[in-house]
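Here is subunit A:
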Amino acid sequence: MDSLGLYVLAAAVLFGVGVYGLIVSEHLMRKLFAINIMGNAIFILLVAASGPVEGAPDPVPQALVLTGIVIAVSATAFALALMVRLYQETGQATLSSRDEGDDG
Partner candidate 1 sequence: MTPTDLITLSLLLAGCGFYLAGTVGLLRFPDVFCRLHALTKADNLGLFLVCSGLAVHSGDWRIVSLLLLIWLVGLLAATVSAHLIARHAHEHEADAPEEENELR
Partner candidate 2 sequence: MTAEALALIVFLPLLAACAAVAFPGRWLGWIVRIGLLPLPVLMLAPTLAVLDQNVIHLALAGHASPLGIEWRLDPLSLLMLWLNVGITVLISLHAGVSFRPDSDRGQRFWPLWLILFASMNALVLSADLFNLYVTLELVTLAAIGLIAVESKPAALRAGMRYLLLALMASLLYLLGVGLIYGQTGTLDLYLIAEQIEPGWLPVTAMALMIVGLLIKSAVFPLHAWLPAAHGNAPGPVSAILSAMVVKVSIYMIWRLWFWGAAGWDLATAANLMGLLGAAAIVYGSLAALVQDRLKMIVAYSTVAQLGYLMLLFPLASTLAFQAASYHLLSHGLAKAAMFLAAANILSSVGTDRLQRLAGVDQRRPLDVFALALGGVSILGLPPSGGFVAKWLFLEAAWHQQAWGWLVLVAAGGLLAAAYLFRVLGVICLHPRKRLNRRQHREIPNLASVAALILAVSAIAAGFFSAPVLSLISAGLPPGVTP
Partner candidate 3 sequence: MTTEPTKPAAGSFRTGLSWFAQAFLVLTLIWIALNGLSGFWAGLAAASAGAAVGTYFARGQTYPWRPLKWLAFIAFFIIESIRGGVDVAARAMGPTVRIDPVFESHSIAIPPGLPTILLTSFISLLPGTLSVRLREHDHELIVHALTPGSMASVTRLERALAWMFNVERADG
Partner candidate 4 sequence: MMAFLLYWTPLALVLVSAFAGAVIFVAGERRWLLRTILNLAAAVIKLLLVILIGILVLNGHTPEFRVALVPNLDLVLRADALSLLFASLSAVLWMVTTVYAIAYLERSPNRARFFGFFSLCVAATMGISLAGNLLTFFIFYELLTLTTWPLVVHTGTAAAIRSGRTYLRYTLSGGVLFLIGLIWLYGLAGPQDFIAGGTLAEYGVDARFSLQVIFVLMTIGMGVKAALVPLHGWLPEAMVAPAPVSALLHAVAVVKAGAFGLVRLVEDVFGPQLVADLGLDLPLLLAAAVTILYGSFQALRQVDLKKRLAFSTVSQVSYIILGIAIGGPIATTGGIVHLVHQGLMKIILFFCAGIFGNLLGIKYIHQLDGVGRRMPWTSACFTVGALGMIGLPPVAGFISKWYLGAGAVAVDRAWVVGVLVASTILNASYFLPVIKRIWLNPPPDKWPSEVQVSRIEAASLVGPAIAAAGLALGVGLFAGHPLSPLNWVAGIVTGYFP
């Protein structure tokens, strides 16, 4: 096993941790952590699991992950804004819904 395998393993565990956090956490920010962690796990896999090209690492997965990171950041920032807004409106930063059937 080489270092890449190590990182792949780490990615697997990270993914598990992310899933665990997503299920267990009530607070939205933690859910976001969890999702980001899952995302990072997948990014690692993406880079690690694609073989090298002519000795150098394959640039395509890296470019993909770079795009993925930007998207993750965008989504996280928006999610945080949404969470804050939700908190301002309802006093809750969780999804334990009390009044789902609001008049739309």
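Observations on the model:
Following the convention adopted for this analysis, a residue touches a chain if its C-beta (ideal position, glycine included) is under 8 Å from a C-beta of that chain, and two chains touch if they have at least 3 such contacts; residues count from 1.
Inclusion criterion for the candidates: all candidates are chains of the complex that A comes from, given by their letters.
In this text the structure is predicted, and so the values were computed from the model without any measurement.
Candidate 2 is the one that touches subunit A in this complex, out of the options 1, 2, 3 or 4.
Subunit A contributes residues 22, 28, 31-32, 35, 38-39, 42, 45-46, 49-51, 60-61, 64, 67-68, 71, 74-75, 78-79, 82-83, 85-86, 89-90, 95, 97, 99-104 to its touches with candidate 2 in the complex.
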